[in-house]
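Below you'll find the structure I mean.
All protein chains but one are shown in place.
Coming up: chain A.
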Amino acid sequence: MNTEIIGIIVTFILAIGISIPLGKYIAKVYAGQSTFLDKVMNPLEKLFYKSSKINPEEGMDWKQHLVALLTINAVWFVMGFVLLLTQGALPFNPDNNPSMSPDLAFNTIISFLVNCNLQHYAGETGVTYLTQIWLMFLQFVSAATGMAAAITVFEAFKNKTTTLLGNFYVYFVKSITRILLPISIIVAAILIFQGTPMTFEGKDSITTIEGQQIEVSRGPAAAFIAIKHLGTNGGGFFGTNSAHPFENPTYLTNMTEMIAQLIIPLAMVFAFGYYINRKRFSWMMFGVMTLGFLCLAVPNVMMEANGNPNIAAMGVDNSIGAMEGKEVRIGAAASGFWSIVTTVISTGSVNSMHDSSMPLSGMNQLLAMMINCFYGGVGVGILNFFVFIVLAVFISGLMVGRTPELFGKKIEAKEMKIAMVIALIHPFLILSSTALGTAFPDMTRDTLNNPSFHGFSEILYEYTSSAANNGSGFEGLGDNTPWWNFSTGIILLMGRFLPIIGPVALAGFLAQKRYVPESAGTLATDTTTFGTIVLTVILIVAALAFFPVLTLGPIADFFTTTSL
């Protein structure tokens, strides 16, 4: 077997191997059990709570959770907006980069707030070291926000009947101090020793061997790149993200960054099982997600490794695969694999340019974001999946003629309405915004980088990435225009907060219900049969809604290839 394929398999196995014990650790952290970081972090957390006048013992119901979550997000929005508008005049700006225009600042602050990192600017010229560090702050706190929201769902099924789902601030702070920060330090250290810069010096001027004068952008990149992956944010320090040889200098850093983005979404699946003491249920979720993931990832690896048939037809040696927009040190196979990891998980970092992927690889990247719950982003992935579980329980309950129940809680009309709205809002956001973008060609046509079907795919990809809070793009799109900045900004906000509010409310309602002890008549939810139903529901609701639009974009593009 060739070394590029072995590299991918080893990476994936390592990620799963790390995420199982990590899941156990995460469950312990949120359950308030003692862990090895207690000595350092307990006093620090106490100091945080005390100075912020937060009572960590105080329980919150689902509404209080959401109010706290939305308030602190609003604070970050205001702070960030001001910083980006004034960065040119603020310190830590050795390269004298300018302040952002209001529409770009609006888009940028939202896109980092919602864990998306769409980035309509290039890191080398669009931000200063001060705002890079500020954006890094948002990468930590937006990830922690998602995790804190997910824990309310965990908590709802842990207790028999309750209105209180723990304290938002405690979940939030612990996500940072116990999980995100310690692992970021490890990842950043690996990157530094592999050659990623971590300096506050500005651009360097050098003379190349052939005597050309060029400048080389640097900066405090390693700290940023660690949390960008771990928190599934994905925003690059440099313009070309993890394709840049400073962000991702070696095959080892490529493996590290891939593992870093996989482990927390995977670990949350296992953490759920440990937390509510239903480990088999975790394995059911893991099985469904992994099957879905592999159905997208394996074809992409094959298509990218096989290369572009249009170039093969020119009679050259096409054996190393589709190399347009890819790096030699990473290779076509690992680039194809990464393109699905980053889209299923809502990271949105790229180590190759998705615009130049094979047409059907591009379709799989789109599908990964359209489904958005095979692993999914930190915290929010499991929330999206939870919605599909509720739907599957209801449907299978109807099929066998039993009252639908999940973990001893009856699912009734109110819960179903919320679940359906949340499940449908994602296709609605993507399809309606793409339709608008296409209906006003004056706004979008000149921003496209490729003609024909692929040009349409660029519009579709941008809005899909926004609604899924992913952040990757078909980057040929000239997206720094008021149209793109405002329209994607609004989609980003809706695509983030509605899928958090819905499931948290759902968890709140279910938690209050009377606990019905499980009996022989209860539908077993930790079986292969139930897993199959969940997968079917996902395919019907999420995937089928998108097939018409995929036909207009990547599928038509594919048939253009084969006719040549």
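By definition in this document, a contact is a pair of C-beta atoms (placed from the backbone, for glycine too) under 8 Å apart; a residue touches a chain by one contact, two chains touch by 3 or more; residues count from 1.
Methods note: contacts and distances are computed from a predicted model.
Q: Choose one: "Acyl-CoA dehydrogenase", "ABC transporter permease", "Potassium-transporting ATPase KdpC subunit" or "Fe-S oxidoreductase". The correct choice is the protein name in UniProt for the chain not shown.
A: Listed in its UniProt record, the absent chain's protein name reads "Potassium-transporting ATPase KdpC subunit".
Q: Which of A:261, A:308 or A:488 touches the chain that is not shown?
A: A:308
Q: Quick one: which of A:29, A:350, A:430 or A:510 touches the chain that's been left out?
A: Hidden-chain contact among the options goes to A:350.
Q: With the missing chain put back, one of A:108, A:128, A:240 or A:365 would touch it. Which one?
A: Answer from the full complex: A:240 touches the omitted chain.
Q: Touching the absent chain: which residues on chain A qualify?
A: Against the missing chain, chain A presents residues 3-4, 6-7, 10, 44, 47-48, 51-54, 67-68, 71-72, 75-76, 79, 122, 124-125, 133-134, 136-137, 140-141, 169, 173, 176-177, 181, 184-185, 188-189, 192-193, 195-201, 203-204, 206-212, 214-218, 220, 222-223, 238-240, 243-246, 249-252, 254-255, 307-308, 310-311, 314-331, 334-335, 350-353, 355-359, 449-454, 474-476, 557, 560-561, 564.
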